[in-house]
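Here the structure comes first, spelled out in structure tokens, and everything after it is commentary.
Yeah, one chain of the complex is gone here, protein chain that is, but the others are all in their spots.
Our next item is subunit A:
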């Protein structure tokens, strides 16, 4: 209970620091949303009118005043309104996050379906043809730009075979091509990572002792070596999940699959500060949660940690 309270306090402190730093950096970066708000509509304006609106929106106030105003609203669960759509930022995020989560998790599923068997086989048959094949797959997967792979998939599955929709959102079928594109690109890295991690595990003393105890090969492999090899994979995975969540923008644009990545890129271009700030906080929260889950997973994956009493911090 005490530890949970400590964790919660750390989370709040982290979000507070994050919000302050991001606010300062955002405002310090060059850019003026007012020109976007006025110019984008092709209306005849003067510099005087730009200045007037800047005053009206409080952009000429000192930075600490602007931050204080934002903070007060934040404590009332109000992240402000998007300058462009005039919609509450919280609502914008709530609308977009499920799509991005669906895309992220389905891509992860594709990644696991590819990486787990190939990485395992490559480790089991080290330097055999399957290992060479996995190396070629990893090389191609890591080198091919995802937008190009996406276009190839569109040509194959939508134009030539006509079995999957080329773009859009709505059904499970719409999710297949973007997931496949993202999943293959991710799998390339994890195939190699899993292979090397498995090889390392198979050479560990506890595997030798398991063999000496007469355990079956299958049991040794799946319950000991494979589980142990997942620790570094999960660590990298946890770290990269945050960037994956925000980094799906190219796929979102290509497949017209609107998600949070596209939302924030658009917000950055237009200097839509409330949306950017809201997104940073959301991502901060998400990354903290993921790290917590990763920490918990260690206790399951590595008995050593559990037996030592785990990470006491």
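Rule of thumb we're sticking to: a residue touches a chain if its C-beta (ideal position, glycine included) is under 8 Å from a C-beta of that chain, and two chains touch if they have at least 3 such contacts; residues count from 1.
The definition used in the following text is that contacts and distances are computed from a predicted model.
The subunit not displayed here is recorded in UniProt as "Peptide/nickel transport system substrate-binding protein", chosen from "Peptide/nickel transport system substrate-binding protein", "Cytochrome b", "Indolepyruvate oxidoreductase subunit IorA" or "Zinc protease". In the complete assembly, the contact with the undisplayed chain comes from A:37, out of A:37, A:180 or A:194. The chain not shown here is touched by just one of A:50, A:71, A:116 or A:234, and that residue is A:50.
Set against the missing chain, the residues A:84, A:133 or A:199 yield one that touches it, A:84. Shown as candidates are A:58, A:98, A:145 or A:168; the residue that touches the absent chain is A:168.
Although one chain is hidden here, its contacts on subunit A can still be listed: residues 30-32, 35, 37-50, 53, 84-87, 95, 147, 150-151, 154-155, 158-159, 161-170, 173, 253-258, 262-263, 266, 269.
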